[in-house]
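Here's a structure for you.
Each chain you see keeps its place in the complex, though not every chain is here.
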Amino acid sequence: MRTVQGDASLRDVTVIFDDRPIIRGLSLEITAGLTLIRGPNGAGKTTLLRVIAGMVPIAGGERRVDGETLYIGHRPMLLRGLTARENLSFYSRFRGLQDAAVADALRGWGLDGKMDRAVERLSAGERRRAAMARVEIERVPLLLLDEPFADLDEGGITRVRDCILSARDEGRTVVVATHGHPELDALAALRLLMNEGVARAA
Amino acid sequence: MNRIALVAARELRAERRQPDGIVAATTFIAVLVLLESLVVGPVIARDADVAAALFWIALAFATILTTMRSFDRELEDDALDALVALPGGRDALFGGKVLALTAMLLLVAAVGGILSLVLLDLPLALPIHLAIVVLFGVVALPPVVIVDVILALRLRARAALVPILALPVLVPQLVAATRGASAALVGDDVGALSWAGLLFAFAVVYAVLGLTIVPAAIE
Amino acid sequence: MIETTLERGVGLRIRPWLGIAAAASFVVASFMALIWAPADAVQGEVYRIIYVHVPSAWLAYLAFVVVFLASVGWLWSRRPLFDAIAVASAEIGVLFTGLALVAGSIWAKPTWGVWWTWEPRLVTTAVMFVMYVGYLLLRGLSTDFQRRATRAAILGVILVIDVPIVHLSVLWANSLHQLPTVLRAAGGPALDSSMLLTLMVSVAAFTLVYAYFMSARVAIELVRQERLWIRT
């Protein structure tokens, strides 16, 4: 076991859904830089990210996270009925930031002219772009991204990659779970291979 | 505090865009009052006790409907998760929802109340007292219902569980509100005020309980 | 889990003795209630239901207060034992509430002429019953341990408010039901002394039964928890 002090650490964490163990005695130190989580469907990647984000009650073990986290899941996590701009303003003001940066960031993600439309009236990729813009607006030290490339076109994928890499270069901690994008492997400080709720470094 | 206000503002904005909860609740009460006078017959319905009782039952159901709707909207696309994952999100959630839903229900109660008064042609001895009773009666409803909705969040059959959990707890409040409202209608000012005081006490107790222990239950 | 095993071991050692004590006191209480205590001056023999009705109502109170305390315990420490105590006590409390309701109805028919009537004490008791049935439903519908325990604990804390309401409900408004005769604020119990003694013995017997049920039910729950823990 490494003793490096990380931004987030799990010690012997177990998660049980429906009396079935989904994460089994998992220990993990995550430090600044890029951490990649890989593994087949149903391995427990999403559950692991949610554990780190503190969104799943853990049945055993310990979780320690320093600083604020931003988790973006399979779904866009935007409130229907509100526009993309309103959703993001809310998040940034909730973190005590100004919401001046919101419109610019959304424009940067290609939502010019669409940011004042209710999010359920955007296309799947547009919704994902709006969600990803949070990374630039909320600027938290620990990013947890679940399949961030989904639904995006070529340009969107490049933008997400750049966004991940620049967050890493700023010294933030980025944890990404994704199936594709082998080009990230070389850039990752830590690669975890999950299977049936157990993770090993790869 | 500021965060609670933000959550409340977000809720009210979403509700203004898609006035699911509020319009449904108002219609619900209006139709109930209408049907009531139609089928029950105006003579019985005009009785202060009966009218007050039906009004508060309707309002309790309206609260349950509006609250469930509000959380259902949050569950779509996992928006609630994003809120809960924010720093201080868990704590702000309960307070923000209470504020927003109380505001909405006050509107619903005002419309429903005026409708009842007009359509049922009720006597109204003490309008100010009635307003106070309705105010505190409404304020006492959301904390209980929101706690129950949070406890049943994401469970199968939550639509069934919430009324089962909430209504028994609400019974004392509903009785108090009914007694208070009918006291105000018939002109018993001491009665109206003491019932209003009891309602206020209920509201305070549940709000404090909610703010302290509910955050633990939100995931 | 060492802790759990310890708790279970202690439970195992006491439980047989509890069972014996409960059974013995029950025999004594039955004798006193059915034979030794005199008939009531007004109601005659029917009144003897009081020896079931009142203890079960009081034990229901006790059970729900225990649920409350265990719930606070869970929220405070997250020790699974507290959750086990909470379920056990809630189930037994629902049982006793049901018993008080049934015994009350049986008593109501000859004395008031109806099985049921709309009256504060009766309604609040029924409401208490529904509340804790809801509590058990919430537990039944939740599928994983941590969430279930936390949610149930919060409900357990809130619902206890109904206990004083049931107790005080007779003082509100015109009540048909007996006003407090034993647990009164002013003065001692207003009851014949041999009746009072019989009542106290029945209450003691019911309490032992409660304790016995508790130890058995908590043990079952702990085994269940342990199995779940081992499988992880």
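Some observations on this one:
All chains are identified by letter, namely A, B and C, in their written order; residue positions are counted from 1 within each chain.
Throughout what follows, a residue touches a chain if its C-beta (ideal position, glycine included) is under 8 Å from a C-beta of that chain, and two chains touch if they have at least 3 such contacts.
Computed from a predicted structure; not experimentally measured.
Chain composition of the entire complex in this structure file, expressed with the shown labels, reads A x2, B x2, C x1.
The working rule: only the chains that are shown with their structure count from here on.
For chain pairs A-B and A-C, the one joined by more C-beta pairs in contact is A-B.
Distance between chain B and chain C, defined via averaged C-alpha coordinates, is recorded as 32 Å.
Centre-to-centre spacing of chain A and chain B amounts to 37 Å, using the average Cα coordinate of each chain.
Remark: chain A and chain C have CA centroids separated by 49 Å (rounded to whole angstrom). For chain B, residues that reach two or more other chains under the stated contact definition are 219.
Among the residues of chain C, those touching two or more other chains are numbered 147, 150.
Against chain B, in their complex, chain C makes its touches with residues 75, 123-124, 127-128, 130-131, 133-134, 137-138, 141-142, 147, 150-151, 154-155, 157-159, 161-162, 165.
Every residue of chain A that touches chain C in the complex is listed here, in rising order: 14, 16-19, 21, 24-25, 57-60. Residues 147, 151-152, 155-157, 161, 164-165, 168-169, 171-172, 205-206, 209, 213-214, 216-217, 219 of chain B are the ones touching chain C in the complex.
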